[in-house]
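For this view, one protein chain was removed and the others were kept in their places.
Chain nomenclature is as follows: A and B, assigned in order of appearance, with residue numbering initiated at 1 for each chain independently.
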Amino acid sequence: MMDRLHINWFKYSSPQAFYPLAGHLLPWFAAAATLLIGVGLYLGFFVAPTDFQQGQSYRIIFVHVPAAWMSMFLYVMMAMWAGFGLGLNARLSFMMAQAIAPTGALFTFIALVTGAMWGKPTWGAWWVWDARLTSELILLFLYGGVMLLRASIDDLRRADRASAVFALVGVVNVPIIYFSVRWWNTLHQGASVSMTAAPKMAATMLTAMLIMTLGFWLYSTAVTLGRMRCVILERERRSAWGVHQAHRDVLEVH
Amino acid sequence: MSQPGMLAAVCELIRRDILLAMRRRSDVMTTVLFFVMVASLFPLGIGPEPAVLRMIAPGVLWVGALLSCLLSLGRLFTADYADGVLEQMLLIPQPLSVLVIGKVTAHWLISGLPVVLLSPLLGLQFGLNAEALGVLTLSLLLGTPTLSFIGAIGAALTLGVRGSNVLIALLVLPLFIPVLIFGAGAVTSSASGIGAGAHLSLLGAGLFIALALSPWATAASLRIALE
Partner (left out) sequence: MQWGSVSEFMAMGGYGLYVWTSFGVTALCMLWEVLALWRRHAAAIAGTREPILDHGAGRR
């Protein structure tokens, strides 16, 4: 490859070409994620000062907020790839949506647990039915629906397309759901107890949170690439390429 | 694909579905009876204190309506799927999304309208006053068609899939939540003096959006299921 700069991206649109590319990229994303999360944790614990109102418990935001942001971002990404799959009829796009879903669901779960952990010392209850946490819970239901729908359909092509349609229907509904839950929340609580009232953030707090978010994004990319490789292998397992690739992988590992 | 052609096809579809439902009246009665029973479960579980019942009535009756709609969704397309009529619908010149509107309208007339008509009676059981009963009925009148339209997407996606009854519920309940919030909220806010206008307007808007967008998604899902 004399002209390395002129990369024909379309050649990576087949699973067979994408597999080694993902394999090359994965370690870099993993390393970058580890580095950034490490830096973020250091800043969060050793540089960011104590919060005036919430004491040390506020430090939970260094995982809660990045996890919540990733849960929403990954859902949109999943819906985007689902849309590409339906529009372009591209296998790889459907596989990408399939690969993203579990990680998105995991971050939604983490956001809910850490949200409860933050709520208990701050508001006195393990679960607060505020708009953001409740919307996050409904997002978990939507992720579950996408994954369970795929798991229930045996035919691969139908599973791809059906879960893609549901992901798109979900993404259209997420703003509606969020709006309605916020409405519901303000209707039923006079003095609205809101977890969105984040502490006034010192610059170091914000920096640490942003670095953690970036680290989580790099982690998500690495994990998604890894899951893509698994999905490709599973789908190609009877083809000549699949058998050949599996043998190569074993040789590389040993 | 002329205008009279489409309208005639839709009316024929609605007429046919209602006729079939009237022949198997048990399906309609099951849905209705379920709604009544679910509404009765809550006082049995919580206690008969009138003030409490009046407070939970909007939510309970709305959740009951939701669950009844869910139960009946399984039947929306399965009969036509089983006897090949659904495949025919893909082949005739009328657009599938228009036919879907017909199917969903028939479904609402069979399963949703009885719930709307029964709700004042059940509301009385919970001690709601006349004004609240009126708002409740109106909210259900605006909301239950929306539920049918949204539910149709789930029914189409899970057509012929094993365990589809529970799966429909998992897919469709998160999407029902805004309708539930605005529907029950209408009754609650009319009782607390704020007035139900905003909620009812939002319900109306929701119905309009569901009517405009969901048949298209349902048609796409049906095509995927029938490939």
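We take it that contacts are C-beta pairs under 8 Å (C-beta built on N, C-alpha and C of every residue); 3 or more make two chains touch, one makes a residue touch a chain.
Please read all numbers here as calculations on a predicted model, not as lab measurements.
Student: Omitted chain: which shown chains does it touch?
Tutor: A
Student: For the full complex, which residue in A:Ala67, A:Ala162 or A:Ala208 touches the chain that was left out?
Tutor: A:Ala67
Student: By the contact definition given up top, give the residues of chain A that touch the hidden chain.
Tutor: The missing chain touches chain A at positions 45-46, 49-50, 55-57, 59-60, 63-64, 67, 98, 102-103, 106, 109-110, 113-114, 117-118, 120-121, 150-151, 154-156, 159, 219, 223, 226-227, 229-231, 233-238, 242-243, 245-247, 249-250.
Just so it is clear, only the chains that are shown with their structure count from here on.
Student: Please work out the Cα centroid separation of chain A and chain B, and write it as a whole number of Å.
Tutor: Roughly 33 Å separates the two chain centres.
Student: What does chain B use to touch chain A in their complex?
Tutor: Interface residues on the chain B side: 153, 157-158, 161-164, 167, 170-171, 173-175, 177-178, 181-182, 185, 188-189, 213, 217, 220-221, 224-225, 227.
Student: Which residues, counting only chain A, touch chain B once they are in their complex?
Tutor: Per the touch definition, chain A meets chain B at residues 138, 141-142, 144-145, 148-149, 152-153, 157-158, 161-162, 165-166, 168-170, 172-173, 176-177, 179-181, 183-184, 187.
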